[in-house]
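A single protein chain has been removed from this complex, and every other one stays in its place.
Our next item is chain A:
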Amino acid sequence: MSKEEKKPFSQTMAEWRQFVYNPRSGEFLGRTAKSWGLILLFYLVFYGFLAALFTFTMWVLLQTLSGDIPKYRDRISSPGLMISPKPVTALEFYFNKSDSKSYAEYVSTLKQFLKSYDDSKQSKNIACTAGKLFEQNEDRAVKQACQFNRTMLGSCSGVEDDTFGYAKGTPCVLVKMNRIIGLKPEGEPHIQCSPKEEGKVQITYFPDGGTIDLMYFPYYGKNLHADYLQPLVAVQLAINSSSTKEDVTIECKIMGSPNLRNEDDRDKFLGRISFKVQMSE
């Protein structure tokens, strides 16, 4: 508005002060204390009601859910692969085999991870029939778990070599398949890893051939299957001395099972994983 003259600053300030507190009408920010009180009360009641309503509807929602298995599993139809130890940044291992500090993190992670695979923890687990799915009766409240002995991981088990090969320049990496409730792999699933460039690394699998035994499936969920141990495949890398100080990229895939996908354009971890190793001496 061209005609509207600018009010002097002092007047603007006075108007503001008047607005903040008007001593004549007792209005505070344009309303009286009583009015503010009523408004406050209204919002208290209103939001109280909303909170109660939200809580109630959430409760109703939770009532419709089973504590054992989620209602839908369609977003995870096929499992991802993951490794342990997981470097903090990206999936890149950097270590110096002669400097124990450089791999201490990896070793301790592995130790921690394998603790649940100690024999002492597996007293309740049973020895299952290898090569067959271990389906358990529906009415069984607590599902039994199959044994997975650390010894199956051979030189990567940490039993003989408590640096998991890192000190010798033959680091171990555990490859595991994500748990999915009710997943029943078909065929003979096994992990197969290959370096991007041929010949830079020799790879040894534990158990032999990187097999993942079917007896560990299906998984029944955290609640019913508390003792469940997921099968592991250890990969020991022997990096050629010529390739030290170079990045070695290793890609692992789950193979041999028609219902475990490993070629998804968008999900780089669905049935596969790739990580880098750089070792110095």
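Following the convention adopted for this analysis, contacts are C-beta pairs under 8 Å (C-beta built on N, C-alpha and C of every residue); 3 or more make two chains touch, one makes a residue touch a chain; residues count from 1.
Here is the rule we use: contacts and distances are computed from a predicted model.
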{"item": "Name per UniProt, for the chain absent here [options: \"pyruvate dehydrogenase (acetyl-transferring)\", \"RFA3 protein\", \"Sodium/potassium-transporting ATPase subunit alpha\" or \"NADH-ubiquinone oxidoreductase chain 4\"]", "value": "\"Sodium/potassium-transporting ATPase subunit alpha\""}
{"item": "Listed residues A:Lys97, A:His190, A:His225 or A:Lys253, member touching the removed chain", "value": "A:His225"}
{"item": "Candidates A:Ile181, A:Ile203 or A:Met255 - the one touching the absent chain", "value": "A:Ile181"}
{"item": "Contact set of chain A toward the excluded chain (per top definition)", "value": "1-3, 35, 43, 46-47, 50, 53-54, 57-58, 61-62, 65, 68-73, 75-76, 79-82, 86, 89-91, 176, 178-181, 219, 221-223, 225, 228, 264, 266-270, 273"}
